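First, the structure itself, so that you have it in front of you.
Right after this comes chain A.
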Amino acid sequence: MNTAIAKHHTALLRQMLRIRKFEEICVELYSATRIRGFLHLYIGEEAVAVGVMNTLDASDALVTTYREHGHALARGVPMEAVMAEMFGRTTGCSRGRGGSMHLFDVKRRLYGGNAIVGGGLPLATGIALADRLRNESHVTACFFGDGAVAEGEFHECMNLAALWKLPVLFCCENNLYAMGTSLVRAQAQTDLALRASSYGMPAWAVDGMDVLAVEQAAQRAVETIRAGGGPCFLELRTYRFRAHSMYDSDRYRDKAEIARWKERDPIEALTVRMRDAGELTDDALKALHREVDDELQRAVAGAEAGPLEAVEDLTRFVYAEES
Partner candidate 1 sequence: MPSLGADMDEGTVIEWLVKPGDTVHKGDPVAVVDTDKAAIEVETFAGGTIDQILVPVGERVQVGTPLATINGTGPTPQPAPAPQRPATPAPVPARPAQGLPSEIQGGPPEFPVGNPPAQRAAPPATVTSVDRLKASPYARKLAHSLDVDLTAVPATGQRGMVTAEDVRRFAANPPRPSTQPSTKEPTTTPAPRHVVQQGSPRAAIARLMTRSTQEIPHYYLSTTVDLGTAIAWLSRTNRELPVAERLVPAALLLKATALAAQRHPELNGYWTEDAFRPADQVHLGVAISLRGGGLVAPALHDVASLPVHDVMARLRDLVERARAGRLRRAEMTEATITITNLGDQGVESVHGIIYPPQVALVGAGRIVERPWAVDGLLGVRPCLTLTLAADHRATDGFTGGRFLATVDRLLQTPEEL
Partner candidate 2 sequence: MTTTYREALREAIRDALRRDERVFLMGEDVGAYGGCFGVSLGLLEEFGPDRIRDTPLSESAFVGAGIGAATAGLRPIVEIMTVNFSLLALDQILNNAATLRHMSGGQVGVPLVIRMTTGAGRQLAAQHSHSLEGWFAHIPGLRILAPATLEDARGMLWPALLDPDPVLIFEHGSLYNLAGELADDAGPVDIDHAAIRRPGADVTVVTYGGCLGKCLDAAEQLAAEDISAEVIDLRTLRPLDDATFVESVRRTHRAVVVDEGWRSGSLSAEVSARITEQAFEELDAPVERVCSAEVPMPYAKHLEDAALPQPDGIVAAVRKVVSGGG
């Protein structure tokens, strides 16, 4: 057993567990109406966020979607700040103005969950343009779903980023459904990496249920981008285990299909792998669970205790404030 590798794997497992447990608590809180609004859960897709995020530097930028709790947590936004946002508190990472779909943390260069499908791509393209014009070697990672590939903005941005060789890592989380519309019912060409490659950028498909495969692919892409090779495209093939949003009746998917994908649970897969390699004992796993549970408990308690924005401040943050 290589200790460094074991430590790295444990870190990946911890991040995925944090996301999984966070989402599971959200289900409970949502059901109890303690958090409201739309709630899009990332359960099943954890390997994507964790694998990609692990390859980014602190100075790299991140633009993501409305299913972004996992990205924010993997990026290092404190769990309590994310949870407080769900509770609409000023201590939330967007002061309670954004909610579940709009998590921001500019200190960590997280430029938001964007709830317009495809809407984050131009933003990411522009952030990358700024970095390029300033000769910075930062990468902007832009997450979006398979649904966004049908939007005009996707194609405009693929073209623009490739044309100007902008440092964007396009991460398409292909979970096979744009809300309730399956990929095959919406796309003439379902090989998304093939479509991206038509814009003249490196593009390849990755098993999004395998955190190590994601990490490896992302690493390669980030290196290409940092070297000035322009944007890269990753099609991360994944699956969400739960409904599109709390709640939908999931009538558009076959129960057997869901069960089949669950057999490939990324957390389960990594756990088995680590056990087989002797990198993880039962005690260590228990300890890991306990550690994450504790963090969650503190996050929920802290979040719920956070103050609400004064209603007199309703119209703040529409324009810049005098500092």
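Candidate selection criterion: all candidates are chains of the complex that A comes from, given by their letters.
Quick notes on this structure:
Going forward, a residue touches a chain if its C-beta (ideal position, glycine included) is under 8 Å from a C-beta of that chain, and two chains touch if they have at least 3 such contacts; residues count from 1.
No experiment lies behind these values; they were computed from the predicted model shown.
Screening 1 or 2 for touch with chain A: in this complex the touching candidate is 2. By the touch rule above, chain A contacts candidate 2 in their complex via residues 61, 63, 90, 92-98, 102, 104-106, 111-112, 114, 116, 119, 121-131, 133-134, 152-153, 156-157, 159-160, 163, 315-321.
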